[in-house]
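Missing here: one protein chain of the complex. Every other protein chain is in place.
Letters A and B mark the chains as written, and numbering starts fresh at 1 in each.
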Amino acid sequence: MSRLSVPKTYKLAIGGAFPRSESGRTYVVTSPAGEFLANASLASRKDARDAVVAARSAQAKWAGATAYNRGQVLYRIAELLEGRRAQFVDEIVQSEGVTAAVAGAQVDATIDLWVWYAGWADKYAQVAGNGNPVSGPYFNLSVPDATGVVAAIAPQDRTGVSLLGLAAVVAPIVLSGNTVVVVANEAAPLSAISLAEVLATSDVPGGVVNVLTGSPAELAPWLASHADVNALDLAGAGSIADGAWVDLQITAAETLKRVLPPVEGAPAPSLERITAFVETKTVWHTKAML
Amino acid sequence: MSFLEYAPAPESTAILNLRDSYGLFIDGEFVDGHGAAFATISPSTEKRIAEVACADASDVDRAVAAARRAYDRTWSRMSGADRGKYLFRIARLIQERARELAVAESLDNGKPIKETRDVDIPLVAAWFFYYAGWADKLEYAGLGSSPRALGVAAQVIPWNFPLLMLAWKIAPALAAGNTVVLKPAETTPLTALLFAEICQQADLPAGVVNIITGAGETGRALVSHDDVNKVAFTGSTPVGREIARAVAGTGKKLTLELGGKGANIVFDDAAMDQAVEGIVSGIFFNQGHVCCAGSRLLVQENVHDELVDRLKTRLSTLRLGDPLDKNTDIGAINSREQLDRIRALSDIGEQEGAERWSPACEIPSNGFWFAPTIFTNVSTSHRIARDEIFGPVLSVLTFRTPEEAVAKANNTPYGLSAGIWTEKASRMLALADRLRAGVVWANTFNKFDPASPFGGYKESGYGREGGRHGLAAYLEASGWQAPIESSPASPRSGRKARKAVAK
Partner (left out) sequence: MTIDHPVALAPADRAVRLLGGDLTEKALRLHLDGLTGVDAVGLEARAANLATRSIKTSSKAWALDTIISTCDLTTLEGADTPGKVRSLVAKAVMPDPSDPSCPRVAAVCVYGDMVPYAVEALGALHGDPDHGLVSVAAVATAFPSGRASLDIKIADTREAVAAGADEIDMVIDRGAFLSGRYGLVFDQIVAVKEACRRVDGSFAHLKVILETGELQTYDNVRRASWLAILAGADFIKTSTGKVSPAATLPVTLLMLEVIRDWNRLTGERIGMKPAGGIRSSKDAVRYLVTVAETVGEEWLVPHLWRFGASSLVNDVLLQRQKMTTGHYSGPDYVTVD
């Protein structure tokens, strides 16, 4: 006699809490073969707004944490992912329709990616910043500083990226002290929500990573036009509709957001993804013995 | 007699050998433009200096084509060392012709000769010297082992530091291996045209630098030209926005240096006399035509009255008048249009209830002038505390605690500059961390150096000019690939996507 399973409810992740969409809407998530997997929350523009508010209120404190601390928090995510590996493999198998081996490879890549980025937290500033030998009695130092609140569209491909793509977008954004509102893979959002649950039980402060499930086409314009969003990562926006991401970039120009254009697949880990969302701040101070 | 009046000490214009009219500098030669030529005038006298050609779309095409040819055939194939040598040559020629350039700049822009002579032109030479040395060292710029030039750069610069902004744009672009088409502001084309002559004297290969003159229409045609790989703009935030929209989806790399509303924060323990000097140079340097000007003075409430009093005393020694007089501190406003804007915003300041003060100073009858002005009793909600005035107008606000100072300083859509005046180093550093501004000057203000990156947060634009960071604006990184496996990522074609949504 087999035991009756207890299905999981997948909700949004905003400000450290897991609310349903304020709109009450859900959408059906299926496997590639069409089998019902779950009812995911269909986030609305108001959920996006709430997520931006949560991200903003968490940003200063997160950026103010020591880089060592942010690095440890990110590493802790990798540890927890490792411990819940089976769950993620299972979700990827279901929602992407791939074999356990393929899904396992994606989970492993995701864990390694967190570890790689975690190590950057207290190093990227040394690579991206430097002292400047100005001609005069001044101490002059350029250091990178988080841009602020970043909105991101996770890669939307049907296979290979549902977990890895989200992590590859989120990790480089948050490690420098940004907070993020990320729209998960629309068709395969389950592992994204589970990842958010991992974050909530790790040491990531509420509001640092906010995950919305639903339609990028519906949510992205609101995020692109939101005046309190400082930057836009359009990694997965290429698939919204042919060329629609250009309109997002045009919208983003209104408040001079920094914009990263779409990529194919999950963005490869790189220092450039970190520095895309930092501002170089140069501080001058007078120097004198007298 | 009054000693302080100082007898006139005019810099001679005899050193200038200007032509009556200037063409466009395309492919190494001056050629006629197809737009309607216009006169550039001296803002201090409203007298005509020279006639300048106007580039229309066909001229922009020609200039971009010349830059493309020069890029493909010459500049991209030349060794970094040789590119560097050309830039060193240019730097030397600028030093040799420094006085002439200083006089031309003062004449055309209206800024005091003291500033063009001691600040603008020396920095121009320094900028070329600095980037000249980078040309054969790009692999050390932190952009991977083989960073690549972008191609043709379209550069549009403002009128506040005409030749210096040209140097900020052209020096790193050329060092990185790009060719350029640059458009100076329509009210200040003169020194860019003299720079074209310098390129000829340096024997710079034809087409590597092209200078086209004209107004907004010319600039629009240039930045939206299909065969341009890079757009760099310094100017107002509204125009920056327009350019960001025009460039969206094209894959052109874009850097923007836009407006600002810098906060100059003075604590009660500050070195007061030096703070007063910093406030003065922060907002009255270059008639306040400075994007990073300290246009908002945030002063700790317990020293407000004393500081304002000292500031007023100090302003009374500022000398406004002939830009070519070596003792002039405040020159002319660059254009009637800008003067009208400064007047309008100042009038709004008064209507909003702020208290307006200017020192007694004689305003010349011809030309465009605006006396240094301080507004006290300014609230954060006043327009003079929020809008960039781009003139010699200071808004004074107060704060009570460091926390309030940070909150007020950051309470603006801009994020270019900020100043901190305190003798307490720990507070200075903590404040510098919290200020959302690309340049923070502590116990100094309005200092520039080719080795020091400059640029803004938020609506003050993006990208940096100056230093190693300034090279990133003109290079494609060769990339760091993480040594771990993940699915390959490649950029989607932007331009194709753009066409799909053609409007």
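Here are a few things to note about the model shown:
Please note the rule applied: a contact is a pair of C-beta atoms (placed from the backbone, for glycine too) under 8 Å apart; a residue touches a chain by one contact, two chains touch by 3 or more.
Note that this is a predicted model, so its numbers are computed, not measured.
For the chain excluded from display, the touched partners among the shown chains of the whole complex are A, B. Touching the chain that is not shown, out of B:S146, B:N302, B:T317 or B:T401: B:T317 (per the contact rule at the top). Checked against the full complex, the candidates B:D273, B:E337, B:E355 or B:E403 give a single residue touching the omitted chain, namely B:D273. Chain B meets the missing chain through residues 1-9, 114, 118, 269-274, 277-278, 317, 326-327, 423, 443-444. Within the entire complex, the positions of chain A that touch the omitted partner chain are 137-138, 286-290.
Going forward, only the chains that are shown with their structure count from here on.
Partner chain B is touched in their complex by these residues of chain A: 60, 64, 105, 109, 112-113, 116, 127-128, 130, 132-136, 138, 140, 142, 145, 147-148, 160-161, 164, 168, 227, 230, 238, 242-247, 249-250, 252-256, 258-259, 261-272, 279-286. Of all the residues in chain B, the ones that touch chain A in their complex are 126, 142, 237, 240-241, 244-245, 248-249, 251, 256, 258, 413, 415, 428-429, 432-444, 447, 449, 451-455, 457-462, 464, 467-469, 477, 479-482, 484-492, 494, 496-501.
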